[in-house]
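Some chains have been omitted; the remaining ones sit where they do in the full complex.
Chain lettering (A, B and C) follows the sequence in which the chains are written, and residue indices restart at 1 in each chain.
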Amino acid sequence: MNKPQLRIGLIGSGFMGKTHIFGFATAARVFDLPVRIELECIADATPELARAAMSRYGFRRHADSWEELAADPGIDVLDITAPNALHRPMAIAGLAAGKHIYCEKPLAVDVTEATEMTKAAELAGVKTQVGFNYLANPMFRLAKKLISEGRIGEIRSFRGIHAEDYMADRAAPWSWRHDSRGGGATADLGSHIIATAEYLIGPIIGVCGDMHTAIQERRTSEGSEVRVNVDDVGRAFLRFENGASGSIEANWMASGQKMQHAFEIYGSDGAITFDQNRLNELRLHETGTDGRTEGFRTLLAGPEHAPYGEFCVAPGHQLGYNDLKAIEIRDFIEAIAEERSEPFNFAAGLRIQRLVEAIKDSTMRARWTDFT
Amino acid sequence: MNKPQLRIGLIGSGFMGKTHIFGFATAARVFDLPVRIELECIADATPELARAAMSRYGFRRHADSWEELAADPGIDVLDITAPNALHRPMAIAGLAAGKHIYCEKPLAVDVTEATEMTKAAELAGVKTQVGFNYLANPMFRLAKKLISEGRIGEIRSFRGIHAEDYMADRAAPWSWRHDSRGGGATADLGSHIIATAEYLIGPIIGVCGDMHTAIQERRTSEGSEVRVNVDDVGRAFLRFENGASGSIEANWMASGQKMQHAFEIYGSDGAITFDQNRLNELRLHETGTDGRTEGFRTLLAGPEHAPYGEFCVAPGHQLGYNDLKAIEIRDFIEAIAEERSEPFNFAAGLRIQRLVEAIKDSTMRARWTDFT
Amino acid sequence: MNKPQLRIGLIGSGFMGKTHIFGFATAARVFDLPVRIELECIADATPELARAAMSRYGFRRHADSWEELAADPGIDVLDITAPNALHRPMAIAGLAAGKHIYCEKPLAVDVTEATEMTKAAELAGVKTQVGFNYLANPMFRLAKKLISEGRIGEIRSFRGIHAEDYMADRAAPWSWRHDSRGGGATADLGSHIIATAEYLIGPIIGVCGDMHTAIQERRTSEGSEVRVNVDDVGRAFLRFENGASGSIEANWMASGQKMQHAFEIYGSDGAITFDQNRLNELRLHETGTDGRTEGFRTLLAGPEHAPYGEFCVAPGHQLGYNDLKAIEIRDFIEAIAEERSEPFNFAAGLRIQRLVEAIKDSTMRARWTDFT
């Protein structure tokens, strides 16, 4: 118990705030971390909310404002789960105070902001992480490993989708997610599948975008009608540095789809497919010599797929979404403690942001956009 | 037994030729057709092959050449299953002799040829059909019916794929399918999913293409190396007349995929998905009011899905691919006998051809192409 | 075209009658049979029905009664698709006239009848076949082959189900299927899964039965109430000669199930599973050395799985139920023509009948019953 402590200052206790809290709690037990995590202080939209969250979730203290928290000498990590538009000022303030920053995705509302944040992080010399949690799935790591081992040969094509249906209802009220500064299906959901594409296949060097606004007006919760400028569905063709081609689709009006973060990767000697709706499964095809018994194999997460075994010693018991967040947190904490490079830092988040913007730009110009 | 007879003259007894023969045999028994089908005469690459096929498959006669067959006064329908490059001369000859023409897809190797054929057919005043057999599936007709009934609301987006793996092997020899006149994944496979898209969603009014040649050289069966000019994978963004947007992918190097003719259709109030690998199943989601029990429903083909009941009175027994061909044949024969309009005639085939060419053209120019 | 002819005399043109007609038509085209099949003569419940079926399905002649057909010197095979209670007299008459007999399952309404028929067939020295069509599936043959090759090691346990829902509705009228002579879920559906069990695992040497009547009264179509004596669901534990143990369930009130003819076979080194609802798929697990990539593989029917390739040269195109019947017919015809032993003759049908009766007997006595 004489490990050094790592004191977390969290901003926000909504959807993602809670996910982070649960992730810290799980990570602290499941993994033999190099530090002792302390849920030190929490800030929220109001001091009252912060106090309630402190008491509800077991933080030691609360802060009356995020500004107070960001400057708090008693925290080591500033964890940002506030709306996208606040990421930049919060991160800049935290970096100015020398904190490590853990920021929910997307990193910022645009490339300009994200670039500023990334530069500030480099100057500050701290560790940063952007929460692209799907990448923490052991089955993604297995997929990446199998590809790098050449199990499916030379990669030729990629098809990626991130579809949900939470904006399918025309009556769903206007929110900041519909604001052109950072909103839209491609920015919100497409960013995930772009991250997955690059994680598995490697750098993207060109995009051709196609974004559509199907529901062009929405009402605010107060009842006034607002013109929607962001995409309900965004698609892109992709060209990868390694020569493969591919496509993605981001869709937040895909009725009936709850979590279709799915991909299909085709290589010269096999294929790998995945759907987050069944996050413990990876499907692998290997072209072989006995045609009678070839077929896609369904691999089920188990102790052979680290760090599954830390959660459960028996196979087939299933990890959940919050477990993925715990793995993401473990990775960040190890990067901080061991001064290793972070798996998905601000520079990585900026890159995704730039790719989203390239797709937007390509859509506007109705042409391919090169990317470097 | 005093039905009029309909005498078939078939060219070719390879893959599709056999499928047609089986389809005629099945259609003749399963359906109470308005005519009696006679397998009258067959032509093949050589007179010897034709004679062997006649005897093997029970034709009354054989012809020494397709030219002879096309002009044969003893046949009513000329059925063309020869390589694509021969479709035009064969059809033109058959039309000149006043035959109804049943032609495998694609209609021709390019739009010029297909246009000529379509005009000739209109002049001849006969019935024509192009073999886009997937459309004959009762589950497609169910999907179309459900959409037109408004069961999934206003259609917003479409995602279509036709992927197989028969060209995944770099060592697969060069064939006419690799010839730029009519070959390539988009022409060969993409044409199917384009036909499906228009069948279900309606007219396409714009495309943006992306075609790639992954294996750029192949050897002929004689061993010489040939440069491949056609696409191994082709993608397109689609804009539909009804306002929906969508995409397709055609891929013949999708290792492990045998018959992924798949689509997902998202409407304002539900969704429909399908995969030809399980051709007797359609998945339907309807957005409702009891969130606890919403989900995609797997509909299994049965007598409620005409004409399944003609094949089998009990549900769940499964139709096969050759049964789909029999349905396609029934539709054509009824169009001939009842002087109704054909479900998928030369004009429809030409339209698909033009869409394939528009995708090619868009790829070359790296821009959207309008379509009318 | 100078093959000897094989003249079929068919009794019945209902569900199974049609399936046989379609099967003959398909078999005649798809396979290069040693004989020329002639649909010679048909009998039905009345002369009028027989005449109509003749004309509808292309038989050369019709008979006024099954007795007339059974004795007709112009037929070689008597094909029986009449209700179960008529199988015995029809088959006995046909055998007396020296016909080969093709009889739908179950062979008879009880073991006494089935024994008499089997003895008569042996005396007659003709070929017989009982229509257990699921066994004709290439994927069953693949399963059997993989087992015999030792691919899943020593067989340890079997789980078999045949569930449908056509009797789930309490209002479904009383029919001969509810008659204790030959009726009930175990006799009607269980017989199929018992046949599958023995086909794949080998002889059964002991059973312990459990049969239930859930809907104890049904109305006839005339409206009178009849006590139902047969089982709606039947189960049995099985002991196999090779040491494996297993179970089956037959259920005709399994709401929502259309064709759940399913099995799971576990061996020391792997497993095989199947569900007829997806008859073109077999799932295979092989225990290996790389735990990371182990899992059930979905094998999709293709040309590697004879005789699929006769129907279609490309994989993944799917066989249908009627195609299975065509394979069954091919097997019978080859047995006749080549004087080989039949795959599933009267003796085999009798054995299934005896197993059904053993399960009934075991249920009554509430004890295990040995079987030889």
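Operating definition for what follows: a residue touches a chain if its C-beta (ideal position, glycine included) is under 8 Å from a C-beta of that chain, and two chains touch if they have at least 3 such contacts.
Just so it is clear, the structure is predicted and the values come from calculations on it, not from any experiment.
The copy number for the entire complex in this file, given 3 shown chains of one sequence, is 4.
FYI, only the chains that are shown with their structure count from here on.
Each chain's centre was taken as the mean of its CA atoms, and the one lying most distant from chain B is A.
Between chain A and chain B, the centres computed from C-alpha atoms are 41 Å apart. We define each chain's centre as the mean of its Cα atoms; on that basis chain B and chain C are separated by 35 Å. Inter-chain centre distance (chain A to chain C, centres taken as mean C-alpha positions): 54 Å.
Looking at chain B, residues 257 sit in touch with two or more other chains. Every residue of chain A that touches chain C in the complex is listed here, in rising order: 142, 146, 151, 284, 291-300, 302, 304-305. If you check the complex, the residues on chain C that touch chain B are 1, 15, 18-19, 21-22, 25-26, 28-30, 32, 55-58, 164, 166, 257-259, 276-279, 300, 302, 311-323.
In the complex of the two chains, the chain B residues touching chain A come out as 152-153, 156-157, 159, 161, 163, 165, 168-170, 208, 210, 212, 214, 232-233, 235, 237, 243, 245, 247, 249, 251, 253-257, 264, 266-271, 285, 287, 294-296, 366-368.
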